[in-house]
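One protein chain is absent from this view; the other protein chains keep their places.
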Amino acid sequence: MNHKHELDNPYIPSLVTIEEINPENEVNDLKTFKLIFNETVDKEKFFEKFKPGQFAEITEFGIGESPIGIASSPTEEDYLLFTIKKTGKVTNRLHDSKKGKMVGIRGPFGNGWPLKEAEGKNLVIIGGGFAFTTLRSLIVYLIHRNNREKFGDITIVYGCRNPGEFCYKKDLEEWGKRDDINLNLTIDREHPDWKKLVGFVPTITKEVAPSPKNAMAFVCGPPIMIKYTSPVLQELGFKDEQIFLSLEMRMKCGIGKCGRCNVGSKFVCIDGPVFSQAELKVLLRD
Amino acid sequence: MEEIRKSLNVIVKSLISEKKVEYVLGFEEGTLPLKPVPLYIEKEEDIDRLIWNEYCNLNLVKFLLEEPHGKKIGIILKNCEIRSLIVLINEKQINREDIVIIGVPCSYGIIDINKVSKLLDGKEFTEFKKNGNDYTFKGVGFKKIIKLQDILSDSCAYCKDKNPVEYDYLVETPNEFKKIKDEDFDEYFDVIEFEKKTPKERWAYFKKELEKCTLCMACRNACPLCYCKLCFIDSNQPQWFDKTDDLSEKMLFHMTRAIHLAGRCTGCEACTRACPEGIDIHLLYKKLRKMTKDRWKVDKIELGEPSVLGSYKIDDPQEFMVKED
Partner (left out) sequence: MVKKRKKKKEKQENQNNQKNQDNPKDQQYSIEKIIPKDKFDSLIKGLYKDFKLIVPKEAENEIEFDYLDPENEKYQFPEYQNLRVSPKKFLFPQKEVLYSFEKEGTGIKIKEKEEKIDDQIIFGIRSCDARSYKILDTFFSSGKYSDPYYFSKRNKTLLIGLACNDPMSTCFCTSVGGAPFSSEGLDAILYDLGDNYIFKIISEKGIIFEKYVKEYPDVNKVDLKKKEELATSARGKIQFEINLDNIEKDLDSLFESDIWTKVARRCLSCGACSYVCPTCHCFDVQDKSDKSGGKRVRIWDNCQSSIFTLEASGHNPRNSGKERTRQRIYHKFNYYLKNYKILGCVGCGRCIKVCPTNRDLRESLKIVVETAEKA
């Protein structure tokens, strides 16, 4: 029975070691973990499937497992990055970890951002707060020397409440220097140390977004940001089929079996986490 | 019973027609025999469906918890349920003035459908008839007569607290129900008998019973006094309970719940009757009722009185404290 399936047991994690832990924000509840596979064969299997926008299940052995979006790009070949907020019991334990600790990983899971469809198009990438993780993966992938020419203009809108909340400051600095990215960083309210944009993400999006013609929008952020950004994109002329969102739900298994992450008939873990606005419109959402 | 129902009709009708409440909570027949369901009487024509009998087996107070403060609701209750409502009023979960209590003196008590099921070896009965104390159950290929006392909830069998202590309307009942004699038995008879067993026997009993538990939470969710927004069993941080169905976890759940109910549980036994596995869990709660009675001389919950374990009095017994040498 079931020869079409992958032979490996999808419930068994591979072992990875924490190589670096970097704080991302001022309040220090957000850290980026750099993970290295213990076995090359596990790494190869992972990278065979890995696309920006996917997530993985990270195991703290004896504590549990947490689904986390992958912040690194498949083009960063030797490691994986996860930016993790201290929220539940697994993430709390991860935050207390030291370099060298072994944790488990299963994945990559989910569909990822629609890269094939994005080829040849102008892209606007919109993110808010710490939900920028899989967007970082996407951007790093897009601007990689092997990939950049496949895509049109890249516009980024990244907003946070205050300057201390921006993740990936080194990347942002680097992207800001490039002339093939239109990078727009914004904070909600004026701040003495802040020389860049001020205003909410939807407002800035309205000002900087490209023409909807031959364009796609990738959005990831807190629900309130998504709620107000979608109408702005529509106002600009983006159709539902051109807007892609990454969703979050409580998950356990990551492979569509445990039954809790459905949005209507779709499971966020296998059918998502990325859905077009058009797909979401027809789903029955609680 | 018919007389009680008639009196209820009159009271409920006046409450509804004079718009004194938004609805009255009672029971109606369900789709299966011995399985009545909560009835929300919002209009006068709903009253025809109202029933009142010895198998109205849920504690309706549970359904008040979801309603917002300030909403006027009528509810038909027996005394054990009234006492559970008193606990909620004392604990400031429900405002007394929001609730119109229609108190009904309890006659025999409530039938435990799990006991029926056990006596019928789990077979389905599709019909039952009552003749005095004899209940006749019929199903495919069988007919069995069972005595009421064999299927009454245990707490009901030994209950002496049958007259409503708090109410806005009291249903007049036939004399035989009113006179609850202080007969020659102890209210805690079943606990006392159980206490005579050796620890090993008692352990064996609880082990056998609790092994059947599937942790479906029907007992907790049927109990009006289990109203925590996040139950300890569901808490993730910290996680007290590993959520597997190991016996140790089942024990942990039931014992912790019992302790949370000590001095609060009024013995309505809605939990025991709600259990899909027919686990006899009532002894655990009743034992704790007896302990609060023995130690604090309090076993009946009164309006305005703080709960025994939720309050401190200077003369509280302290025999559990260890003296320093």
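First chain written, first letter: the chains are A and B, and each begins at residue 1.
We adopt the following convention: contacts are C-beta pairs under 8 Å (C-beta built on N, C-alpha and C of every residue); 3 or more make two chains touch, one makes a residue touch a chain.
Remember, predicted model here, so these are calculated numbers, not experimental data.
A.B. asks: Which one, B:22, B:150 or B:234, makes contact with the chain that was left out?
C.D. replies: Missing-chain contact among the listed residues: B:234.
A.B. asks: Touching the hidden chain in the full complex, which residues of chain A are there? Just list them.
C.D. replies: On the side of chain A, residues 1-2, 5-6, 9-13, 15, 59-66, 87-88, 91, 100-102, 104, 248-250, 252-253, 255-262, 264-265, 270, 284-286 touch the unshown chain.
A.B. asks: Which positions on chain B touch the chain that was left off?
C.D. replies: Chain B touches the chain not shown through residues 30-32, 35-38, 40, 58, 62-63, 117-118, 121-124, 126, 140-141, 214-218, 220-222, 234, 236, 242-246, 273-274, 276, 278.
The rule we apply is simple: only the chains that are shown with their structure count from here on.
A.B. asks: Which part of chain B faces chain A closely enough to touch in the complex?
C.D. replies: Touching chain A: residues 236-237, 239 of chain B.
A.B. asks: Would you pull the chain A residues touching chain B in the complex into a rising list?
C.D. replies: So the residues of chain A in touch with chain B come to 88-89, 92.
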